[in-house]
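With one protein chain removed, the remaining protein chains of the complex are shown where they sit.
Per-chain residue numbering starts at 1, and chain names A, B and C are given in the order in which the chains are listed.
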Amino acid sequence: MIIAERKPMDEIKRMLAPYKKVLVAGCGTCVTVCWAGGEKEVAILASQLRLARSAEHNEISIFEASVERQCEREMVAEIKDKVTEVEAVISLACGAGVQTMSEMFEDKPVFPGVNTTFIGMPEKEGLWVEMCGACGDCFLDRTGGICPIVRCAKGLLNGPCGGTRKGGKCEIDPDKDCAWVLIYRRLEKQGRLDLMRNYYAPKNYRAVKRPGRIQAAKA
Amino acid sequence: MNNCIVAFCCEHSAYPAADLAGKLKLHYPENLRIIRVPCAGRVDLIHILKAFEKGAAAVMVMGCEGGACHHMTGNTRTKERVKYCNLLLREIEADGRLVAMFNLSPNAPHKFVGAVNEITKRIKESGR
Amino acid sequence: METKIGVFICNCSGTLNNIDFDAVVKKVVELPGVTSIKFISPLCLEEGKKKMLSCIREENIEKVVVAACSPEFKEHVFREVLENAGLNGHLFSMANIKEQCSWVHEGDVTGKVVELIKMAVSRTRLLQPVKMNNFSVNREVLVVGGGFEAINAALQLSRAGLRTTLLEREAVLGTGTTELENLCGFDINAMVMEVKGDENIEILAPAEVIETSGKIGDFNVRIRKGGEEISRKYGALVIATGYQTKLALESKLKSDVNIVSQEKLCHMLEDPELRIRPRTIGFMLDFADENSRLPTLATLNNALAAKRKWGSEVYVFCKNVKVDSERIERLYQEARDCGVMFLKSDVSPKVAAENGKIKIEAKDIFLGEDINLTCDVLVAEECLLPAEETEALSSILNIRRDSRGFYQDENVHLYPVASEKKGIFFIGGCRGNLDLSRVLTDVSSVVVSIYKLLSSGNILAEVERVKVDPQKCVACLTCIRICPHNAIQLVRVDGGKEVAEICDLACEACGICAAMCPAKAITFQGYRDEEILAQVETIGES
Partner (left out) sequence: MATPFRKILKTKDFVVTAEAAPVKGSNVSKAIEHIELLKDKVDGLNVTDNQSSVMRYPSLGVCLLVKEHGGEPVLQVTCRDRNRLAIQADLLFAYSRGVDNVLCLTGDSIDVGDHKEAKQVFDLDSVQLIHLIHTLNSGQDMAGNELDGNIDFCIGTTATPSADPLEPQLIKVEKKLAAGVEFIQTQAVYELDELKRFVEFVRKMDDKVKILGGIVPVIGAKMAAYMNDNVPGVFIPQHLIDELAQTPKGTGVAKGIEIAARMIRQMREEKICDGVHIMFIGREEKVPDILEAAGLL
C-alpha cells in the first residue's frame, strides 16, 4: 500500500494563498488507510484552513469531497461539479491521484496536500514502515522475503555494510534493524544461508524503463 | 460567537465531577459549555477544531485519571490526540495551549473548577 | 416534516431561583422542531412523570428534551417515561440547568439556560432510535485454574445453577494451594472432595486452553487434554490461575545458611521431627515488593507461631507494616505484645553469611541506631508474581496485563474482576489481589455478575448503536486494533469485500473507534459527529 504524510501547513497555506474558493479532495484508498487523506483528514484540513484564514481576515470558502480512488478518471469525474465551483483543489491523494485530478481538470490548479513517501505496511496501529521500492526486478526470493533494496539504508545486495550497530541495528538509526541482519536470521532459520553466500551482480536498474508503463497481455 | 469555553466531559469522570461542583455550589465562569461524551476517547479533532471555528476561546477535553479510564485506553489516546491538536493550532499560529486535556476522577469537583480556572487564565494570557 | 420535539422544564421544586422561566419558555418555543413546551416541577416525581407521559401522548410528541438536573441521576427515570409513552428511549436529551448552570453561577442565568436547552434541542433533532434485542447465550462457564479460588468459584457457580467446567494444568486439583492459605482457614481437601462430587461440575485436568474466539455468551474454546484437542462453547470465562513467589535474596547465600521462605517456615513449625529449634529468627518485609499485604499477614502469623511454639527471639526488619484490616491490626498487636521486635528501616538491610549463621546489618530509623544481629534463620522476602502461564493465557485471550504482569490490576477501582472483554473475569492472585479474605469477595462478585448475565439464557442489548457502514469502510483495521473491548472483527460482506463489523454484545459503546476511523465509516447513535457538532455549533448563538 502507498503511504503518505500530510504536508506541513505552511506549505499548504502558501499554495492556497491566492484562492478564496477551494476544494479539499480526499481519496478513499491507500491514504485513508494510512491516516493521511481520508474523509477524516479532509475535514481536519478544511477546518484548520478556515481557522487559519479567518485569523488572517482573509476568509476562504471550502468544499470537502472524497472519492474512492483518485487515480481513476471515472471516480474523479463524480466530483466534477464541485471542482467546477472552486478556484483550486488541494488533493490529499498520493502523487498518482493529484496528477489524475490535474489531468482531468486542466484549467484548475490541483495542489498536493500530502507527501507520498513509500510503499509499506503497518507495523502496528499508526506506524507504517517501508517495504518495497517498486524496483521492477524483485529480489525477495534470494533474501528470505526481506527487501534489502529499501530496508537496507544503502540498498546493498551482497550483505551488510561495515557500519552495523550493536545488536544488529542500522548505521543511520539505532531504532531500525539492519536489513541484512534480519535476512541472515531469516535464512538461517530456513536453513538457506547459502543464498546469502552467493554473489549477486550489480542490479539492473532499468528493469522498469522510466516512466514505467505496463501493457497487460490481451486475454 | 462567543468566547465560550467548550468542555467535552467524560460521563464517567468529569461530568459527575462537574455535577458535584454544582451540588457544592462552587463557582466558575459562566462561559463554560459542557458537552457530555461517553468517554474522552470519543472526542475527535474535528469536534475541537469546529468549536474553534465557531469562535470558542478554548476547548477542554476532560477524562478519567491515568489508569482509570472506563474503556482502558480512551483517555490516553485522547491525550495524544489533544497533543496533536496543539500542533495543528500552532501550525496556524494560534495558541496551542488553548486546547488541553485534563484528567480527573468523578469525586474531584475542586479539580474540575481548578481546570476551568486554569484554562480561563490561559485565555487571558493569550490576550483574548 | 420535522419531528415534534417536546421540551419539559423543571425548577427542582424552586431551587433554581436565578432563572426567569417565562423568558426561557418564550425563547425555547421559537426553536425549530419544538412543538410543545411544558413547565412541570418537580418533574421526576410520580405526579410530574404522569403529566409528562400524558403530554407526550396528547401532543403526539416524538422526541423529548428535559431541562432539569443531571442526566447522571435522572436520565433513566425520564427514559422510562418515554418508553412508557411508546417512544424509543434514545430519542431524548437532557439540559443540565441545575448542577451545571443555576447552582454554579451567581446572578441571572436565563441566557445560559436558553442556550443549554438549544444545544439539547439541536442534538435531539438529529437523534435516531436504537433498537434493543434479546441475544441468546450459552449458560455454561469455564473456570481456568485448580486452586482454592477456582474451586470456590466453580462450586458457587454450580450452586447458582450454571454448569461449570473446571480446567487445571496439573493432574491434581489444589496443588497450587499453599500451607499459608491453609493457615488462613481454607480446607482445600474438603473443597476438592466437594467439587469432585458435584454433578454440575466437569473437571478437565491436566488440560490447557490453546485458543479462544467469540464473545460473551458465545465463546469458543479449544482445549488440549492429554493428547487430544477438544472444542467447547461457553457463555463466560473465569480466570483464576493464581500467583507464584520468588525469593528476593540471591541464591548464593541460600545454600549454606538457613534462608527460607514463609512457606518453608510453616513446614518447619509443623515438623514434629525438627531437632534444633531456631533461637533467633529474622524476617524481611516490604523492601522488595511494596504490594506486601499477603507477606505481612504471613509474617505476623509465622512470627507469632515461632514465638509461641519455639520461644524464639523474633525480629522483623521492615520498611512498613501494612496494617489495613482489623484482622491484621489484631495480629500486629498480638505480635508486639508477645515481644516480636519490629525494626523499621528505609533501605534493605545488608545480609551476609557468617559461620553458618546470618548476619544482618540495618539502621533503625526510629532508634537512629545501627543494628547488628546474628540469627539462625532468616525468612527472606518473597516477590509475588503472576503464575507462569499468565503471559501465554493473556495472549490466547487477547487481554492486556499491567506492568507487573497481572491482569487488570491497574484498573482495579473500575473493574475489580471484569476484564476489558465482556464475559471474561478474573479472580484473586492472577489479577494481583493477594489478600485471601478479599479473594472471597472476588469470587462472589464474579459469580453474581455471571449469574446476572447468563442465568436467563438471554442478554438484552442495543442493536447497532455503534455501527460500521460497510459501504464506507476501507478495512484499514484501525478500529479492530484499537477497540479496548475486542468487540470488532473483520468479516466478509456476503462473501465479498472484507469490512469491520462491531459485535453488539461485546461493544461497550465508548466511541473510541468512531473517533479514530479515518474513513468516517463508524457511527455511534447519540454521539455521531453530527450530534456532537450540532451542540458545538449552537454554542454562543444566544
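Keep in mind that, in the parts below, contacts are C-beta pairs under 8 Å (C-beta built on N, C-alpha and C of every residue); 3 or more make two chains touch, one makes a residue touch a chain.
These numbers were taken from a predicted model, which means no experiment stands behind them.
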| item | value |
| --- | --- |
| Left-out chain, listing which of the shown chains it touches | A |
| Residue touching the undisplayed chain, where the options are A:K82, A:K108 or A:K154 | A:K154 |
| Residue of A:M121, A:L140 or A:I172 touching the missing chain in the full complex | A:I172 |
| Residue numbers in subunit A that touch the chain omitted from display | 153-168, 171-172, 178, 180-181, 183-184, 193, 196-197, 199-202, 205 |
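Here is the rule we use: only the chains that are shown with their structure count from here on.
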| item | value |
| --- | --- |
| Computed distance of Cα centres, subunit C from subunit A, in Å | 43 |
| Distance between the centres, which are taken as Cα means, of subunit C and subunit B, whole angstrom | 26 |
| Shared interface positions of subunit C, touching two or more other chains | 482 |
| Per-residue multi-chain contacts in subunit B, two or more chains | 44, 46, 50 |
| In the complex with subunit C, residue positions of subunit A that touch it | 28-29, 32-35, 38-41, 43, 122, 124-125 |
| Contact set on subunit B toward subunit A in their complex | 44-46, 49-50, 52-53, 88-89, 91-94 |
| Footprint of subunit A on subunit C - complex, ascending | 472, 474-478, 481-482, 517-520 |
